[in-house]
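A protein chain is absent from this complex, but the other protein chains hold their places.
And then subunit A:
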Amino acid sequence: MNNQKAVAGLLRECKGALDTLSWGSGKEDKRQYEQCQASLPSELRTLIQEAKEMKWPFVPEKWQYKQAVGPEDKTNLQDAIGARLHELLAYLKASILVQDFTTAAALVFLMDRFLYGLDASGKLLQVAKSLHKLHPTIPIAPQVVIRQARISVNTGKLLKAEYILSSLISNKGATGTWQYNKESDKILVQSVCIQIRGQILQKLGMWYEAAELIWASIIGYLELPQPDKKGIATSLGILADIFVSMSKKEYENFKNNPQITLNLLREFDHHLLSAAAACKLAAAFSQYTPLFVLTAVNIRGTCLLSYSNSADCPPEKRKLYLSEAKEAFEIGLLTKKDNDLVAGKQELHSFIKAAFCLTTVHRNLSGETKAVRVSDKLCREAVGKLYAYSTSRGTQDKETLAREIMSDIEQVKKYLQVQSFSNLDDRSYVPESYKSWIDQPILHGKVDFKGILERHSQHHASVCEVFESKCKSHMSREEVKTGACITSLKTETKNADTLSTSDDKLLSQKGIEIPSSEKHSQNHGKIQIKERRKWPQSDVAHVSLDEETETEPPDHFSNGQTDVSSNSLNGSQTSNSWSKISGSSLSTSWEEVDDHAGDVPVRRETIQEKMLVDTQCSTALTEDLENRDENSNLHSFASVPPPASFKDSKEDCSGPSQNPFLASHKTISTASVSGKAILANRELEIENIQEIRNMESKNDSPFFGHLRASSCSSASSRSREIISLSSPEESDSYEVIDRLPEDEGNLRVKNGEEKGVKTTERNEEPIFRGLISWIDQEEETTESIEDTSLGQSKSTKLSSTCSLANKYTMTGSSFTHQWPMKKLITAEEEAIERHADESDTSTNDKELKLTSSKVSHWANKNGSHRLNTLGQQTCQMVNNALGSWANSSRPFPTLCDDTTTEDHGGGNEFGNCRQNSNSSLSRLLNSLDFSNGSSEVRSPLSFLNSSGSSFVSIPGKANQEVLEARTLEDNDFEKLLSGVEHDWLFQRLENTGVFKPRELHQAHNALLLKYSKKSELWTAQETAVYFGDYLVVKKKGKQRNAFWIHLLHQEEILGRYVGKEYKSQKGLWHHFVDVERQMTAQYYVTEFNKRLYEQKIPTQIFYIPSTVLLILEGKTIKGCVSVEPYILGEFVKLSNNTKVVKTEYKATEYGLAYGHFCYEFSNHTNVVVDLQGWVTGNGKGVIYLTDPQIHSLDHKDVTTNFGERGIYYFFNNQHVECNEICHRLSLTRPSIEIPS
C-alpha cells in the first residue's frame, strides 16, 4: 500500500527539485501539475485549499472537535491520505517544479502526520526547510514546526526541542508568516507544545513535573471552543504512563495539589488504577483511530498488570485486574486486521508490546503453558526484528521485516486465542464498556489556562533567552516580527538535525548544508571552520546512501551554486542565514558545540564526535575533515569494495591490503607444525619447557595445550585496550565473540580432529576454532564452573568442557559467516585498528612468556591450591585474547568474498601476526592449529576448567551458591514487581557473583528496575529488550561500553536508548549503585533547580534518568546493564571525581554550585562530582548531565567513592572559591580539613 521506498524516493526528488530549481518552468511541468491536481479526490483538494488558507494549525480529524460524531466523521485522515499518498507526493513535486510553493507547503503540512507514522518525517522536514529557505515568506504550519520538535525529542536533541516549544509557547504560537485563523488556535498550539514538554520531562524522569505539564495541556485542550478530543486522549495516555513510573508519594503530592482538578484522581485511590481509568477514557476519545487506541490500551494494560503485581492489590482481586489487563491488550492487538500492512516503528513497537504483555498476563493467570512459552519466544524474536527494522537502510527490508513482525504477532494472537469482540459501532476500535465515561466532565472547577502558562513563563523565557540574541540579527531582516526566526533558525539547524535522526538515516544531506557552506565561503572568512563542519555532515548522508552516493558529490557543488543564486534573488537571505548560523553559536552549540569551542584543534574532534554520535552514520568516521578531497576519497571508497581503496587512501592500511597474499602461509603452517612447535619452545623459557616435558602422559598434546592457552593470553593485553579505543569494529568483534557461546552447536570434537589432522586446506579452520573454543572457554569461565557441578570427579569436568568445546567449534564456523554482513569499515577505522594491533602485539611477547610459564608451572603442580590464582590469571588473559584475536582478523572479511572467508580468515590471522613482527605469536598460533586438530583436544581443555573449579578451598559449594542466588524464585519476582527496598535488593543480590558483558545483537527477556529516590524503592517491570550495536563515540568510557538498546517498556516509543555495561566482570550491585547514585543526583538537582528558579537564574540542570535491566533467561539472572535515554550532542566533561575541573566551560560554574548545594542539602555528607554531559555555551538554558559520582560520608558504597577525601578535593581543588551562583543561592562556604 505505502511502499516506503517509493515514498523516500519521491521525497528525495522533491528535495532535489527544490535544490536545483531553475527559473521558468516548462510546459510539461505545468501540465503535470494540473494533472496531479485534477486527479485528487475533492476531499483532499478541499483539505489542501484549507491548508493554504491556514484554516487550522493542525490538520484535524473529522471527529476531533465534535461532541456528537456522525457516521461520516468516523474516518481516519490517515486512510484518506494513505490511499492517495503517491499522488500527493507527485503533486508536491509538480508544484515545486512549477514553483507553486504555497501549494507545496500545504502538501507538506497535509502529509506530515502520515509520513511521521511511516518514519519519513526527516525527509519531509528537509523539503519544508528548503521551501522555507527559498521563500521565507511562505507560511510553514505550526504542526510542521512542532514536528521538528518532536523529532528532536525522539533523537535526543532535547534542548533544541525545548527551544522550539518554549518559543511557540511564549510567543503565542508565532512562527514565520503563519497567520492564525482563530485566536483559540493559538491556545491549541500552546497546549500541544506543553504536552510535548511534558513528554520531555517524562523522558527525563521528572514524573511530577511532567504530570503537571500534561495536566496543563489538558486544561488547554478543554479551553478550546470545541475540546480537542485527540489532544485530550493523548494527554491522558501520557499522564497514565507517567503514573506508572511515579512513586506513591509523588502521586499523593500530585493528587493533593489543589490546583490539579482532574476528576479521575478523585475516583481512585491507587495511582495505577486512576492511570488505567485515564487510558480507558483516552481510548474512548480516540476510538476511531487504531494507533491511538492501541497506544492507550497498552498503557492501560500495563497499569493493570502492575497493579495486580503490587502489594496494594487485594489477592482476591488479582485475577480480576489481570483479566482487565488481558482485555486491554487484546483490544490493542485487534486494532489491526489480519492482512493490513503495518509500517512505522511506533505501531510495530506497540503491537509487540501488546503481544508481549498479553503473554505476561497469561503467564500470571495460567502459568508457563506452552502457548505462553511459544508466544514469549515469538515476541522476543519480534523485538529483534523491530531493531533490524529501525536500523535498516533498505526500505525493501523494512517492509519484509514489518510483515514478519506482524505475522509473529498474528501467531501470538492465535496461541493466546485473542477473539474479536462485538461492537455496536463497527468503526470504533474499542468495546462499548470503554465508552461509559466519555460524557463525564474531566475536570472539576474552572482553571485558567493563561494562569498556568504564566507559571511556566520564566522557564520558557529563559530557554528562549539562550538563543535570543542570536535570532535578533536575523529577525531584523525578516519582515515578520516575533517567532519569525523560529522556522528559519530552526530550519537552519534542521539539517543537522534530520541528519542525525537515526530513524531517517538515509536523508540525503546534500544541498542543504553544502550550499550554506558554499555561501559562507563567499561571505565569511571564517568559512573554513564552518565548511568543514558542514562537509562531514553531508558525507554522512552519502556514506549511508549506499551506492548512489558515489554519484552525488558532484551534485553537491552544483547544488550549492544554484542555491546561492536562488538565494540572491531573495535579497539578503544568503548572508542572512549565514549570520544566523555562525551567530547562533549558542543555539548550535548544542548540536555543534565545536562552534563555541571555536578553535581549530578542537574542531576536528568535535566533528568526529558529532558524526560518531549518529548511529546510522557510524561509517561517518570516514570523514576525517582534514580536507575535502580526502574526505570524498575516503568516502567513495567506503562504498566500494575495500581492498583496492585501502592502498590508496591510507598508508596504514597497507597491512591489511597484503592480506590476500597471506593465504599462502596456510600450507606452511601445517607442513611445519613440528618445527614450529620447536620454535615456539624457544620462545618459552627453558625451564618451562622442562616442566612441560615433565608432564605426565601424552607429551605433546598437553604441551600444545599450554601453548594455546598462552598464545591466547599473549594477545591478551591488547584486547581491552583496543576495545576501549572504541573504534566500532572492536566493538563489533567483541559482540561477535560474545554471542558465540550462546549459539547452540552440536558438532563433535571429531569434527575438529579430522580437519586438523589431514588436509592442509582445512587446516586453517581448526585454528579458528581452536582459538574460539579457548576464548569462549574463558569467556564462559563462570558458566563452565556452574556447568560442571563441582567436586565431581575430574572426568566429568573433562567431558563437560569438551562439550563446551564442541559448541564453540561449531560456532567458530558460523562465526566467520557473519563477517561479510558487517558494515563496511572505513579506512580510518582500519587504520586505527591496525595501529592498535601493531603496537599491542609487541607487548604481547612478554606477556606471552609470562603466562605460558605460569600455565605450565601451574599445570605441573597440578591441583595445588595455587591453581586458583594462576587459573584466574590465565582466564583473564585468555579472555582478553579473544578480543584482540577477533580484532586482528576483523578487517579481513571485508577484504575478501564471503565464500572464502573462512580460509582467508585463518590466513589473515597468521598474516597479521607476521606483520606485526610478532613471530612468536604467529608460530604459536600455528602450532595451536595443530594441537586443536589433534585428538588431544580434551586434555588442554581440561586444564582451564579444572583451574576454574579448583577454586581454592571453598570449592563447589560457593559456585553452587552463586548459581542459586542467580535464580529468582516466584516470591522474588513478586517482591521485585511490587517494589523492594535497597537493602532487600542488596541482600538478595549479594552472592550472585560477577557477570561478563552480554552478547550484543540478541533479544532477551529482562526485568526493568526503576529506582525512586523519594520512596527509596526499586520497582520492576517484565519486558523484552534487544541489544543493538555499540555506540560510536569519540571518547569511550573507561569502565563501561555503551550500546543501543530497545526496550518494549521504554518511556518513549520512538526515542533512542543506550545500555551501559561494564567492560570487566562486575557484580550486579555495581549497576544498582550506579543507578541509585544517578537518581540521587537527579533528586538533588531537582531541588537545586527550584532554588535557581526562585532566584530567577535562567538555568536548569537535569540528570538523565537511568534504570537497571536484569537480563533473564527463564528465571535465572544472566547479566545486568543500565539503561538511559540517548542524548544527542557533544558530550563534555566539566570535572572529574578528584581534582580536575574544566573552567573553560561556563556551565562548570553552575555545576560546581550544584556540587556545593548538594553538600549543604545533604547535611554536609555528599557532594556530586564528575560532572559530565551536554551543555550550552553560556551555561544558561538547560544542561543535561549523566554518570555522576558522589563522594559520601555514608559508608554504603565504599568502593566507588572517595568519601571525605573526595569532599576535600571538591572544595580545595575543584571549587576553590565560591562563584556568583553560590552567592546568589546563599550557599555558605565550609572549611574542610585535610582528611587524615
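Here is the rule we use: a contact is a pair of C-beta atoms (placed from the backbone, for glycine too) under 8 Å apart; a residue touches a chain by one contact, two chains touch by 3 or more; residues count from 1.
The rule is short, and it goes like this: contacts and distances are computed from a predicted model.
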Choices "TRAF-interacting protein with FHA domain-containing protein A", "N-acyl-aromatic-L-amino acid amidohydrolase", "Rab GDP dissociation inhibitor" or "Ragulator complex protein LAMTOR1" - which one is the UniProt name of the chain not shown: "TRAF-interacting protein with FHA domain-containing protein A"
Residue among A:L40, A:I260 or A:V1140 that touches the chain left out of view: A:V1140
Contact residue for the chain not shown (choose from A:G231, A:G1067 or A:G1155): A:G1067
Interface with the unshown chain - residue positions in subunit A: 605, 782, 785, 868-869, 872, 948, 951-952, 958-959, 962, 993-994, 1035, 1038-1039, 1064-1067, 1070, 1133-1144, 1170, 1172, 1187, 1189, 1193, 1195, 1198-1205, 1213-1214, 1235-1236
